[in-house]
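Just one protein chain is left out here, and the rest sit where they should.
First chain written, first letter: the chains are A, B and C, and each begins at residue 1.
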Amino acid sequence: MGLKKIIEKATFVDIIKGLSVTGKYFVSSKVTVEYPKEKLVVRPRYRGMHALLSNPETGEINCDGCQLCATICPSECIDIQTSEGTDGRKQVDYFNLDLGRCVFCGFCEEVCPRAAIIMTPVYELATYDKDDFALTKEKLLANQDNAHKELRGR
Amino acid sequence: MIEFVFLVVKAVLFLAVGVGMVPFLIYFERKFAGFFQTRVGPTYAGPGGVLQSFGDMAKLLSKEDLTPAWADGPIFRLAPYILFVPPFIAMTLIPFGPMGVDIFGYKVDMVIANFDAGLIMFLALSSIAVYGVVLGGWSSNNRWSLLGSLRSGAQMISYEIAMGLSLVGMIIMAGSLSLVDIVNQQAGNFWDWFWLPQLVGFTIFFVSAIAELNRGPFDLPEAEQELVAGYMTEYTGMRWGMYMMGEYVSMVVVSAIIATLYLGGWRAPLEVLGFIPGFIWLIGKVLAIIFLLMWIRWTVPRYRYNQLMDIGWKVFLPLALVNLVATAVIVSVI
Amino acid sequence: MGANGENIEIPGAVKTVFAKLEEEFGERLLDSSLFRGELTFVIAPGDYLDILTFCKESEDLKFDRLDCLMGNHFPEREDKPFQVLVHLVSQPNNTRLRLKVLLAEGEKLPTLSGLWRSADWDERETWEMYGIEFDGHPDLRRLLTVSDLEGFPLRKDFPLEGTVGGRVRTNLKGKI
Partner (left out) sequence: MAASTHDNPDVSIEKPRPTLEELKERKRKSRQPVGGCRETITVSMGPQHPSTHGVFRAELDLDGEIIVNARPEIGNLHRGVEKLAEYRTYHQFIPVTDRLDYISSFAMNHAYCEAVEKLMGVEVPPRARYIRTLAHELTRIANHLLWLGVHVMDLGAQTFFLITFRDREYILDLFEMLCGARLTHSYARIGGVSKDLPEDFDRRCREVVDFMPKRLVEYENLIKSNRIFLKRTVGVGIFTSEDCATWRITGPSLRAAGVERDLRKDEPYAAYDEVDFEVAVEYNADVYDRFLVRMKEVRESCSIVRQCLDKMPEGEYLARDAAHVLPLKKNVMSDAASMVQDFVHVFHGPRIPEGEVYRAVEVPKGEMGVYISSDGGPKPQRLHLATPTFYHCQAVPPLFEGETLADSVGIFGSVDVVLGDSDR
């Protein structure tokens, strides 16, 4: 061991170097976001809770009930039932999305040929009741208020 | 009679300060740990999170007190006290002001117990605390705990000798084992204190003191990443809390001893500042040392147990001996 | 890049491996194929250990690493429904080779854990998933699944629902 190394060891240069880094952090500004008090704005593409879009003028649901989203879904969490409506057109009777099974991959949004189902930036999904995970058509339609104004498809 | 009253008052005050400091130290530890990690630490309980430790304590007290089925019950229950009590006894040795201060016309010594062999007493008490760890780990009947207590034993034998020897140089200079006398010998400004002539001894003692406190980088007995929680693995509720509190009380005591032996005890760093009462300086020094301990803990990794033994036997022991001989020669020549 | 179609010419390294193995074993290599630049040989269970030992120890081939070993199941093939695939890598030559062994139900293969230590868990996995046994394997226990599972999960006829070996499998869709 050379003299230089002995001096370095005896003067604790390496430790002091480390201490200086943490010392700098001690006085520097903190990165913590105190979550419930302040919330970060998520990015526009964020894949959160789903929403079904409806025509703003007529209030008619965009979804055709084509089953594409239900078929592509890797976790099989979407359930759609359709029937012939009074006007002879296909109507969506039942649209259920089980959030407890959803993996938030965004495939449903990607394959939808009508931009009817989209993902919104809503990420606070914790709940006391498992029933809240069953997103019915009404809940999904209500959630469209949270959607981004500009829909960014792929 | 009046001396006894003063003694009781002093003892109660000390106990109150010692115990009362612990929640705040735990709070500071968590807060500072946060600051060192660019976090903010606890913020919710009370202003700035200051009541966090009280909340934790309430939680610990209300938790179930478990004794593992195959544990050695009495020893298991006793062990936390073995760790918890000695620091309080050691606290009585620390002088926090000059002797014979005039209070309401009475001469009062600003120390609870002025032992002639105070330093030996401190070393003895600090060794007893190890039994708390060893017995606690052994009686839990858990292999991780056992390893933790074994490490603690191995750790103790490796640093205690160097620690004791490092003090001898200082004792030669002071010419006394009494802490009161040692502080009196350090009269003057901060460059007159013992840390400067005894720099080697001071360093060895400081590092050994960290090992004594089981704090990082020497927190081997409770090394979380290796031994789950070491000797504390099986402890729950307030018994675990006693270990935790004991650790912080000993931190106060050891810091106070370091301040007393090497940093002038209750004396002001400059004589012109002597008008400020001694106990304020003492508390200031203690807090500064505790801050340094926290800073080190939250910066460096942990040694391996055989490396600590290597340091104790192969580095510190020879250094302490050299320091001792050098001090003896210089003192006898001058 | 994505497209490694057949139009890409065969790399020289692959040719060397092919020539070397042809020269050494000739008839014992039952079949060979090249798909997307990957060389595959089909070999008989009896030659399995010989050929793999040669691959590892030959100075020219230097297949020093077993990249992975796995099973496969073709229930439609009556006589030899099982298949074990071995992927070899040569780190110095940067070449790859795939060897295939077709097996009948209950047919055993010798273990490779003497040649490459990493074959140990691969063989355990192959056994637990397909029930292909490896002779001389030090420790043929279940690795990934629970120890009391019955049946071999990756076989095509393994039921996805129902009760096998005391474990209940149900379709949980819509129930959780």
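The rule is simple: a contact is a pair of C-beta atoms (placed from the backbone, for glycine too) under 8 Å apart; a residue touches a chain by one contact, two chains touch by 3 or more.
If you're wondering where the values come from, they're calculated on a predicted model, not measured in any experiment.
A.B. asks: Among the chains present in the display, which ones are touched by the chain that isn't there?
C.D. replies: Per the touch rule above, the missing chain touches A, B, C.
A.B. asks: Using the touch definition from the top, which of B:Thr38, B:Thr67 or B:Ser176 touches the missing chain?
C.D. replies: In the complete complex, the chain left out is touched by residue B:Thr38.
A.B. asks: Consider the whole complex, including the chain that is not shown, and state which of B:Gly132, B:Gly201 or B:Pro217 touches that chain.
C.D. replies: The one listed residue touching the chain not shown is B:Pro217.
A.B. asks: Return the single residue from A:Arg45, A:Lys90 or A:Lys130 that touches the missing chain.
C.D. replies: Final answer for the missing-chain contact: A:Arg45.
A.B. asks: Which chain C residues touch the hidden chain?
C.D. replies: Its contact residues with the unshown chain are 1-5, 35-36, 38, 40, 64-68, 70, 72-73, 85, 87, 89, 91, 94, 96, 98, 116-118, 120-121, 129, 142-146, 153-154, 156, 158, 160.
A.B. asks: Mind listing the chain A residues that contact the chain we can't see here?
C.D. replies: Chain A touches the chain not shown through residues 9, 14-15, 17-18, 20-22, 25, 31, 42-47, 66, 68, 71-75, 103-107, 110-111, 113, 115, 119, 152-154.
A.B. asks: Could you list which residues of chain B touch the chain missing from the display?
C.D. replies: 33, 36-39, 143-144, 146-147, 150-151, 216-217, 219-220, 223-228, 298-307
Note that only the chains that are shown with their structure count from here on.
A.B. asks: Averaging over Cα atoms per chain, report the distance between chain A and chain C in Å.
C.D. replies: Comparing mean C-alpha positions, chain C is 40 Å from chain A.
A.B. asks: Measuring from the mean C-alpha position of chain B to the mean C-alpha position of chain C, what distance in angstrom results?
C.D. replies: A distance of 62 Å separates the two centres.
A.B. asks: Help me check something: in the complex, which residues belonging to chain A touch chain B?
C.D. replies: 15, 18-19, 21-23, 25-32, 34
A.B. asks: Would you tell me which residues of chain B are touching chain A in their complex?
C.D. replies: 32, 34-40, 43, 295-296, 298-300
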